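On to chain A.
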Amino acid sequence: MRARPLLATLAALALLVPAGCRAAAPGTGPRPAGSGVTGTVTVLAAASLTESFTRLGRDFETAHPGVRVTFNFAGSSALATQINQGAPADVFAAANPATMRTVTDAGNATGPAATFARNQLVIAVPEGNPARVTALADLTRPGVKVALCAEQVPCGAAAQAALGAAGVALTPVTWERDVRAALSKVKLGEVDAALVYRTDAAAATADVDAVEFPESARAVNDYPITVLRDAGNPTGAQAFVAHVLSDAGRRVLSDAGFQAP
Partner candidate 1 sequence: MHPGQQVAVGSPGRRQRQRVPLPLLLPAVAGLLFLVLPLAGLVIRAPWSSLPQRLAEPGVLTALRLSVQTATVATLLCLALGVPLAWLLARVDFPGRRLVRALVTVPLVLPPVVGGVALLLVFGRGGLLGGWLDATFGVTLPFTTPGVVAAEAFVAMPFLVIAVEGALRGADVRYEEAAATLGAGRWTTFTHVTLPLIAPGVVAGTVLCWARALGEFGATITFAGNYPGRTQTMPLAVYLALETDLDTAIVLSLVLLAVSVTILVALRDRWLTRP
Partner candidate 2 sequence: MTPPTERSTPLLDAHLVVDRGAFRLDLPLRVHAGEVVALLGPNGAGKTTALRALAGLQPLAAGHLTLAGRVFDRPDRRLHVPPERRPVGVVFQDYLLFPHLSALDNVAFGPRRHGLSRRAARERAARRLAQVGLAGQLDRRPRHLSGGQAQRVALARALAVEPVLLLLDEPLAALDARTRLDTRAELHRQLADHPGATLLVTHDPLDALVLADRLVVVEDGRVVQTGDATTITTRPRTDYVARLVGLNLHRGHADGHAVRIAAGVALTVGDDLHGEVFVAFPPSAVALHPGRPDAVANTWPATVGGIQRHGDNLRIDLTGPLRVAADLSPAAAARLHPVPGQTVWAEVRPSDIRAYPTGNS
């Protein structure tokens, strides 16, 4: 494993020299003795990771003084498209393996992605559950408005899998573009329910209640993470991925509602 990041670095440098500064600028702070990690680590992560990864990033910066972690949270698919179009980044964490595969298949990752967390769907309902939703089947009741993620994004694919497993045919009022958009419709009370990840519901407990349903076990989502081939800071990227996979990282993720892989 030692040779690969070095090669990647050389390849990235060869690309960088004529193109000018493309990746993140190296850090200017004093180089901490021993760790060997410097500069800025740019992480592209699925929107559902916003809270947990922000905390992981802070912890990582504390453990490695002089290092800065910058995040770009968005729908996994959008991020994958950006990476395949050459967006400068070091680490990619996706909300499902299929999306990750579009990046690895294009040869833009340094190796097979590691699964670092798993997530399950819950039914998010506005606080107090005005439509009294207790099971997946309740969502098909007339007058109950439901938001689902569009099938093209991971939470939508997971929702289809769960609904298929439960044998529930559901027509939502809207196919939302990502899980946060679906959740915000619940927060605003515009829909009576949405299928979102447990972690997303957990991050919005102030406005949203989560209803667990057994069929969600049939649509468990694996979250893969990888260092990108064109990483400008491969050392920092490796260190950040290691931090996510460490015991401390796992704790942060399970606090947020993720399950261990």
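In picking the candidates, the idea was that all candidates are chains of the complex that A comes from, given by their letters.
Here is the rule we use: contacts are C-beta pairs under 8 Å (C-beta built on N, C-alpha and C of every residue); 3 or more make two chains touch, one makes a residue touch a chain; residues count from 1.
Predicted model, so just to flag it, every value in this text is computed and none were measured.
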| item | value |
| --- | --- |
| In-complex contact partner of chain A, selected from candidates 1 or 2 | 1 |
| Chain A - residues contacting candidate 1, complex | 75, 77-78, 81, 84, 145, 147, 150, 152-153, 172-177, 181, 184-185, 188-190 |
